[in-house]
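Of the protein chains in this complex, all but one are displayed in their positions.
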Amino acid sequence: MKRHVVAAMAVAGLVTSLPVSAQPAGDPVRTLVLLAQPQAALPQEYQAAELIAAAWRQLGLQVQIRPLPSQQFSQIVWYERQRWDTTTWQMVGRPERSDPDELTYNLFLSANIANGYNFVGYNNPEYDRLANAQREELDVAKRKQLMIQAQELVNRDQPYGFMVHPKNVVAFNKNVWDEKSIVDQAGIGARNTWTWLSIAPLGAQRDIILNSVSTPTNLNPFNISGAQGSWAAEITWDRLMRIGTDGLPQPWSAEAVTRPDPLTVDVKLRAGMKWSDGRPITIEDAVFSLVAPGIGDKSPMYKPFVANIASVTATGTDTLRITLKKPDAAFLVSSLAKLNLAPKHVWEPIFQSLQGKPETAESVMESTPVSSGPFRMVKAKLNEEIVLEANRDHWAAPKAARWIMRIQPNTEAALGALRSGEINFLADYNGDPQILRDIAKADPKIKIAEALDMGFKFIAYNHRRPPFNSTPFRQALSASIDRELLAEDAWGGAAVPSNSWVSPALTFWHDQGIEKRVPGGNVEAAKKILKDAGFVLVNGRLHYPAGVKETTAPFQ
Amino acid sequence: MRAARAAWRFLRSEPFAFVGAAIYALIVVTAIFADKLAPHDPREILRVGRRVARYLPISPEHWLGTTSSGRDVLSQLIWGTRSALQVGLTAAIVVVAIGTLMGLLAGYLGGWVDKLITRLADIVLSMPFLPFMLVLAALTTPGTTVVVACVALLLWPNTARVIRSQVLSLRERAWVEAARVTGCSNTRIMFVHILPQVLPLAALYGSVAIGWAILAEASASFLGFGDPNTISWGVMLQEAYANQALGRGAWNWFTPPGLAIVSMVLAGFMISRGSEKLLFPKLADK
Partner (left out) sequence: MSRSGFLRLVAERLGFLVLTVWITTTVTFLLFRLMPGDPTLAYLSPTFNEETRTALLRSFGLDKPLWEQYLIYMGRLLQGDLGTSFLQRVPVSQLLADALPNTIILTLVALSIAYAFGIVAGAFLAFQRGRGIEGFAIPAALATRSAPEFWLGMLLLAGLAFQLGWFPTGGAVPPGSNLGGIGDRLASPEFWRHLFLPALTLVLYLQGLPLLLMRATMLEVMNDEFIVMARMKGLSRWSIVMRHAARNALLPVVTAFALGLGASVGGNVVVETVFAWPGVGRVLVQAVQGADYPVAQGAFILISVVLATMNTVADLLYAALDPRVSVGARR
């Protein structure tokens, strides 16, 4: 009797120790490697990566975070598109991106997969259609509908795992500057060109002294020199139009800009403008500035923005006509408000001398740049400081005397400099916002200005490497990202959840409430999505659906 | 057994060395029992409800509070002993092995071997340590291997010099002469007769070398070239720095790892207090 009982118990034990899901499963999913920049460089992104990796592990995935130094990071993600699984990345907010066209067109269009901004490899003809349509739709209401549809489509396909829209946190010394003279620009915040122009000194200190955590690469009108460099470039060189505080383009160096028909743009140049070397600005300068980036490959950064220009001709001493190849709803924002006015007498010879040489105009650095903006460059020691002085002859001359950007990669030192008065505008702060808030609370002279940025941070899935080519898989990954947790804990409250490349800061174009409509929306739902798609959990480890082999080598 | 008793006698006579050895013993025990001693998993992101347990102050659950990413500081500190011992011991053994070998060869064989090794040592000494480690870490994968390699490659000359001068004086002893006369080969004399005599000095030097290795790893980590996947005191300090722990006033996070490093390196110095010559090798061969 006893032996039978023992045998029965043994059999029962054997049966219950078999894997619960005895259904057929494919190979286990390989260890996925999530790339990120080192923690010291971007602590919030790193922490977000850790939280996301922890969430994905709950789905049965093995995830490793690999920090890489910035150069190597960019190199691998951008130039070795077959190699990586998934990575943190961001798109920075710029005034020209106030119209979502640039990102809508560049990020997800299939034409940009090999070399362009669609580095994740998302390929959806339906999306291509929407992206092209919105670009050519001049009726604003219809265009908005197209943008909403595009966002809904991206929400369904989850080519990215969107994380957050950051808030721009800056601070300034309100004993030095009249706080009423600080201007807020939609999607950018207080640190913008309008602030630099209108900021009013209260006392003897009339220099704007701000910080930057990274070294600008170069300053010239044909080089989009990264975020910090562009702050200086934007006020040193003028452009035909500028983005106003409402995010819409307004004439600047142009007196008037009209569009008689979808393919034509007429520009009337403002009178009486001069270059910093004393010569007057002529219509030829304007024509040159619009045409030069398209010459050969001498200005690759700006070339895409003139790609749609068929011809530019001067139609009078102060007027010109631009003829476009295709209708472009965003031309004024993405091109006329972006291209710098450059002096023909300086740059035409330079472009000619560069013919046949590998260098581009981007790497040319004038010792004393000739410009026409509201500030002029006095000194540029790129790794220490950039000093601009106000251009008193400018028709919109600033109230401040000088604009001095001090390179200080050390965040603590920058905070200390703000408190001690060494800088009076904390323009570049990526640190813990709580610290800044505590400082401001303790020190009445420090005022914080927080504004939602139009940029966003996200996890990029490489569609070239399974299982990231599976839509349910991506949906599950995105569903398990707790965006509120990221905003509160990784970004310390200086961010809001994101599920679109169009930030809520762009109120007109943003698809309201889309952050709450991520398919699934939580880890439990994510597990179900995976199960429904055929993925199988075996002893806590996620496997491909039955019959599917793991053919991709793990990231080295 | 006799060696152990000699060591014990040495320790008892030198109070500094005794304290140093005691500190080391404590660290070794902590490292061995780290998994039992640490109250939490050092890598686990701890939660308070749904939120991350960031910057928690000192409390009964967290004797040293938590980091900016919700990890328990005390647990990390305890587990850090393993990495410290691993890096320290490995580097110390390698550097002392190389240095002793070089010193032995140079001191005993003399002539061109001595000249060559001494010149080589001079050249190596003109390589700046931290910059070299920085560059090497950027060239390969940052991690403890780079630290150990750099310590081994660049710091052996100090040991070599000291060993060499001791070998020089040992070489003239009567018993060495006797061994030579009876036909022992040079190799045999060096490794069987002389080496055991210099080993105590080498071992004492090793205890100092552990300290160098730990400081090197801490510096490398601080500059961002440490191994992010290990728990080490250097990485803890770098994380604290990167996350503005100072601005937050999180002294509970930032001070303990530094103190731990100080203790361990100091212990090594104190053990070697028996011989000043170890610390100032330039004096040794004058």
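To keep things simple, chains are lettered A and B as they appear, and every chain counts its residues starting from 1.
By our rule, a residue touches a chain if its C-beta (ideal position, glycine included) is under 8 Å from a C-beta of that chain, and two chains touch if they have at least 3 such contacts.
Quantities reported herein were computed from a predicted structural model and do not represent experimental measurements.
Peer 1: Considering the complete complex, identify which of A:D207, A:D318, A:E450 or A:E550 is in touch with the unshown chain.
Peer 2: A:D207
Peer 1: Which listed residue (A:Q58, A:Q75, A:T315 or A:S353) would be found touching the missing chain in the intact complex?
Peer 2: Within the whole complex, the residue contacting the unshown chain is A:Q75.
Peer 1: Which of these touches the unseen chain: B:L136, B:V176 or B:M190?
Peer 2: The one listed residue touching the chain not shown is B:L136.
Peer 1: From the list A:K144, A:K174 or A:K303, which touches the chain that is not on show?
Peer 2: A:K303
Peer 1: Footprint of the hidden chain on chain A, which residues?
Peer 2: Residue positions of chain A that touch the missing chain: 69-72, 74-75, 78-79, 115-117, 207, 209, 215, 217-218, 224, 297, 300-301, 303-304, 357-360, 362-363, 365, 382-385, 387, 402, 404, 406, 408-410, 412-417, 419-420, 422-423.
Peer 1: Can you list, in ascending order, the chain B residues touching the missing chain?
Peer 2: 15-16, 19, 119, 122-123, 125-132, 134-136, 138-139, 211, 215, 218-219, 222-224, 234, 237, 241, 246-247, 249, 251, 254-255, 258, 261-266, 269-270, 273, 276, 279-280, 282-283, 286
One rule holds for everything that comes next: only the chains that are shown with their structure count from here on.
Peer 1: Quick one: which bits of chain A touch chain B in the complex? Just the residue numbers, please.
Peer 2: 38-41, 43, 47, 50-51, 54, 67, 69, 411-412, 415, 431-432, 434-435, 439, 482, 485, 488-489
Peer 1: Using the touch definition from the top, list the residues of chain B that touch chain A in their complex.
Peer 2: That would be residues 45, 50-52, 54, 68-70, 138, 224, 228, 238-239, 241-244, 246-248 of chain B.
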